[in-house]
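One protein chain omitted, others in place.
Showing chain A:
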């Protein structure tokens, strides 16, 4: 598992990661969410010992990464699918990695088959699509059969089939008891893949909760209504005095936020408005996320201006 404790990172006085604390537990896919520049990649680099924290620490299986012997047997990481030399073959790239941690050479063929690259094992990486590079990066992460996996935006550049593949793979890896941390900006994808979410913005922890709990807490419930007489509905909901937060949607429908459907139905009945649609809609993870990180986004827009 990964334990992040008070992790802080400053670059030239600018705080990129700010007193971050969370855990990545075994048997669970933990989604790591945040707007671009929130500090996700920096956090992952700190976990892997590629950068030094200004304060706090990140422990992998109880120890700092730099102290692990044969680290690929304990943590598999995919940071940047482009960080390889295009002149090597897929097989060649994995062979040196395997040798660096004393892993048996047969693992190279095994992981290439596992990610579906067995047919192109002997081809130079230069000719690989981004999706193939991502698969190769995942193969590299799996090489040491590690109990902890750390993947930065692994679905980038994957086609729909590839996305489904990685979703299934991540779920399987977690089912096998591994701790899986996966960052993404694709919320809908995370909603399907992650059991747990860690959300950061401006380097700070915004949420650390089960995915369903996160949506419940931060996602709003809206009631969508449609009436036989659209004008009457508009007059009712558009007018003052009912105390509801209602906005007109397309096609004469209205959306009411923060009210029970019973109350809306009663209000309509009392005013002689006949409703033919009344539906409760839950915010998607994306909407919950957008609202939650709105502050950080605004901050960045200001900073850029």
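Please note the rule applied: contacts are C-beta pairs under 8 Å (C-beta built on N, C-alpha and C of every residue); 3 or more make two chains touch, one makes a residue touch a chain; residues count from 1.
As a working rule, contacts and distances are computed from a predicted model.
Participant: Please identify the absent chain by the protein name in its UniProt record; candidates are "Helicase XPB/Ssl2 N-terminal domain-containing protein", "ABC transporter", "Oligopeptide transport system permease protein OppC" or "FAD linked oxidase domain protein".
Facilitator: So, among "Helicase XPB/Ssl2 N-terminal domain-containing protein", "ABC transporter", "Oligopeptide transport system permease protein OppC" or "FAD linked oxidase domain protein", the name matching the hidden chain's UniProt entry is "ABC transporter".
Participant: Which candidate, A:66, A:231, A:249 or A:269, sits in contact with the chain we can't see?
Facilitator: Answering carefully, the residue with contact to the hidden chain is A:66.
Participant: In the complete complex, which positions of chain A touch the hidden chain?
Facilitator: Answer for chain A: residues 11, 45, 48-52, 65-72, 75, 77, 79-80, 82-89, 92-93, 95-97, 99-102, 140 touch the chain left out.
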